[in-house]
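The complex appears here minus one protein chain, its other protein chains still in place.
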Amino acid sequence: MSLLIEASFSFSLDQPTDVLLQFEAASLPEQKIINPKTTLSASEHCARVPAQDDIGERIWIRAEGDFDVSYSARAEVQRMIAPLPSLEMLAPHDMPGEAVQYLFDSRYCPADQFQPFVEAEFGDTQGGARIAAIRDWIAQNLSYVPGSSGPDTGAVDSFVQRQGICRDYAHVLISLARASTIPARYVACYSPGVTPPDFHAVAEVFLEDPNTRDGGTWQLVDATGMATPEDIVKIGVGRDAADVSFLTSFGPSNFRSSRVSVVQE
Amino acid sequence: MSLLIEASFSFSLDQPTDVLLQFEAASLPEQKIINPKTTLSASEHCARVPAQDDIGERIWIRAEGDFDVSYSARAEVQRMIAPLPSLEMLAPHDMPGEAVQYLFDSRYCPADQFQPFVEAEFGDTQGGARIAAIRDWIAQNLSYVPGSSGPDTGAVDSFVQRQGICRDYAHVLISLARASTIPARYVACYSPGVTPPDFHAVAEVFLEDPNTRDGGTWQLVDATGMATPEDIVKIGVGRDAADVSFLTSFGPSNFRSSRVSVVQE
Amino acid sequence: MSLLIEASFSFSLDQPTDVLLQFEAASLPEQKIINPKTTLSASEHCARVPAQDDIGERIWIRAEGDFDVSYSARAEVQRMIAPLPSLEMLAPHDMPGEAVQYLFDSRYCPADQFQPFVEAEFGDTQGGARIAAIRDWIAQNLSYVPGSSGPDTGAVDSFVQRQGICRDYAHVLISLARASTIPARYVACYSPGVTPPDFHAVAEVFLEDPNTRDGGTWQLVDATGMATPEDIVKIGVGRDAADVSFLTSFGPSNFRSSRVSVVQE
Partner (left out) sequence: MSLLIEASFSFSLDQPTDVLLQFEAASLPEQKIINPKTTLSASEHCARVPAQDDIGERIWIRAEGDFDVSYSARAEVQRMIAPLPSLEMLAPHDMPGEAVQYLFDSRYCPADQFQPFVEAEFGDTQGGARIAAIRDWIAQNLSYVPGSSGPDTGAVDSFVQRQGICRDYAHVLISLARASTIPARYVACYSPGVTPPDFHAVAEVFLEDPNTRDGGTWQLVDATGMATPEDIVKIGVGRDAADVSFLTSFGPSNFRSSRVSVVQE
C-alpha cells in the first residue's frame, strides 16, 4: 500500500529548553520511505539519535520561542501478515533477551495487577488467539471518546473508566498481553483510517514464528479497529507512550497545534 | 575490594508458573566474579538470557511447588571513581541513543511531575553537583524504615511519605535526576554495609566523561549512604525495580524467605 | 438473633499519641446491646464522642507504650428486611440532605469514574435490582484473598486486581452504587459467619421506603456473602474505611494483634 503522509505541529518554549521529537516514519524492510522532507525551526542545537530497538530516529533540539515542525513523505508498506489466532505463544524460556523487557510493568502499563483478570476472562485461550480475544474485549468494552483522557492517564484508569483514545486502547491491550506473559510494546504510527486524522498509536505483541532466527516476530494489533497491519506506517516503538511521544519536553512548553494527513494513493 | 557473597531465597508456586530470576553478580570489566555457584530446585524448563544493557543474566524457570535458590561467589571490585561534583552534565543532543531511554518516565519513576520541584530546589546546581545535592536532600528528608513500603510503592509515594527502603531511595533519586534531564537507571546489587543484610538497590546516573567513546559514563549513587561505588557488586540494571527484581512471577507465587550475606574479605 | 461478641486488640505507641478507637456495637432500635463491657489500658486522656450519623461512639485516647482493648457484649438483632430487588431507587430530588453526601467520591471510593461501566453493565436494572446485580457481579468477579490488599487499597485497585477482603468488596459495591446515583455508605460490623473471624465490613445503600419520614431507608448488603442483614451488628458507618477504622492513629503506631469472636447463642 502506498500512503502520502503530511504532518505538522508547533509549540513554544519560554526559555531555552531541551526537547525530544519523534515524528518521522521509520525506514524498515517492510516500509519503504520515499522523499521524506523534514522542516524544523531554527534551534541552538539539533541532533539525531537512533530510537528504541533501532526503529526510527529521535531528534534532539534545544530551542526557545515558537517552534514549528513539518514533515512529509510517501510510504510503501509491504508487511507480511499472519492471521493472529493461528500464532502460538512463545514459551518464556525461549524468548530472546530483547523481548523480555516488554513483559515488565511500565509507566502507563502496570500489567501485573491484571493477572487475575486475564486468567478469569481469557484463561481458555492462548497466544495469538488470546490477543485476538483481548482486542475484541477492548473494542466491545471501551468507547473511543476524544478528550476523555490526558497525559497522566494510564491503563488502570482506562480499564476502569471504559473510555479513551488510541493511546489508551494500546495501553490496555499491552497491559493485558503482558499479564498473559506475552511481550507487548507501544507503536506510534501513521495510518489513513484514523478519525479524526491525528498521530495514531497501536500495540505490537511478540508471538512465535518458527521461520525467524529469534523464534518469534512482532505482530501489530489495533484495538480501536481504525488501522490494520497493512496500512500502518511505524514511527517508533517503546514500552508505552512515555517512550515515543512526538514531543517530549524537558522543561515547560506550550503546545499550540498539530495537523496530520495520511492518504492512500 | 574483595567480597564474599552468599544469598538464598525460596518461594512456592501452586501451579506450573513462569518465573524470572535475577540474583547473580554480573561479570563486568570492573567487577570480576570468582567461583560463582548457583543451585536451583528442579524445574520443567530453565533458560538463561542476557539481561538489560547486557549487564548480567536473567534465568527463566517454569516450575511448580517449592522452589529454592542458593548462590555464592567471590567478587573483586575495581571501579574507577570520579568525584561526583566534578562531573558535567552531558548535553542531551550529545547523549548516545542507549542513554536516552533512561530519561523517560517508568513504572515507579514518573519523573516529569518533578520538574518544577527540581528547578526550584536544585536550580542553581548542574550535572554531578546537582546529583550530589539531590542525594544529600534525599538522605536528609527521607527515613529508612523497613516495612514502610511495598511492591506498589513508587517515587511519588516515597517523596510524599518521606520514608522507604533502598529501592524507594533509588526511585526518588532516579526521578529527580531524570526531571533534571540526566539519564538515570536502577541498579540491583550486593553490598557489605547493608543493614539489615539484604539485596540492595542503588541508582546510576549518566554524566560526561570526555575519555569515553560515548562521551559519558554511568556513576553509582546510593542515597541511603549504606553503599559506596567501591563496594557495590552489580546484579543488573533497568529503568526501575520493575525491571530487575530478583523474583518476577508471571502468575501467583508465595514468597517464603530470603537470606543475604556480603562480607569483605 | 442473639449474638455473643468478644473482641480484643493491642498496639503500641512510641511516644504520646492521639488515637481514635471505634469497636463497640452501636445501640440502635434494631440492635439491642446487652451487658457491654469495655476495658482499656490506662491513658493520659480518654473521651467519647458520638460517631458519624449518630450511629455508635468513637473513643479518643491519648496514650504511650503498650495499649490493650478488650470488649464483650450480647446483641439482640431484630432488623426489618426487605427483599432488595423489590425496592425502588429514590429520585435524587427526593433524597434527604443527609443522604446526599453518600453520593460523593470519597478516599477509597472514587465513584464517578465508574459511571460508564455501571451504565454498560447494569444499565437495564434500577434501584434495589441494580444493587442486587452489582452484589452478584462482585461475588462472581472478585476473589476473597486475605493479605491481598492493604490500608492504601481503594476501589479502583480492587476492581482491577479482582481480589480483596471484606473492606475491598464493600468499597467496590459502594463505588458502583454511587456511580448509579444511589447513596451508599460503609458499615463496620460484627457478624458470626466471617471466616477467618475478624472485624467485618459491609455496604449500606439508601433506597425508597414509602413508610418512612425521609422517603427512604438504609439497606445492608454484603457482597462477600458471609453476612446477612439478620446477623449483622453495626459498629459504625462512614463514607468508606477511612471513617470507621477500629484504630486510627494520629502519629506512628505499631499494631500488635487482634482477636474477634462472634457466636450465635
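Observations, loosely collected:
Note that the chains take the letters A, B and C in the order they are written out, and that residue 1 is the start of every chain.
Just so we're on the same page, a residue touches a chain if its C-beta (ideal position, glycine included) is under 8 Å from a C-beta of that chain, and two chains touch if they have at least 3 such contacts.
These numbers come from a predicted model, not from an experiment.
Which of B:16, B:116, B:151 or B:225 touches the hidden chain is settled by the complete complex: it is B:116. One of C:125, C:181 or C:217 touches the chain omitted from the figure, and that residue is C:181.
Per the touch definition above, the residue from C:50, C:65 or C:150 contacting the chain not shown is C:50.
Remark: the omitted chain is touched by one listed residue; of C:83, C:97, C:196 or C:210 this is C:97. Although one chain is hidden here, its contacts on subunit C can still be listed: residues 18, 20, 45-47, 49-52, 58, 60-62, 91-97, 100-101, 103-107, 110, 115, 119, 181, 238-239, 242-243, 248, 250-252.
Contact residues of subunit B toward the unshown chain are 113-114, 116-117, 120, 141, 143, 156-157, 159-163.
Here, only the chains that are shown with their structure count from here on.
For the pair subunit A and subunit C, the distance between C-alpha centroids works out to 44 Å. If you average the CA atoms of subunit B and of subunit C, the two centres end up 42 Å from each other. Annotation for subunit C: no residues touch 2 or more other chains.
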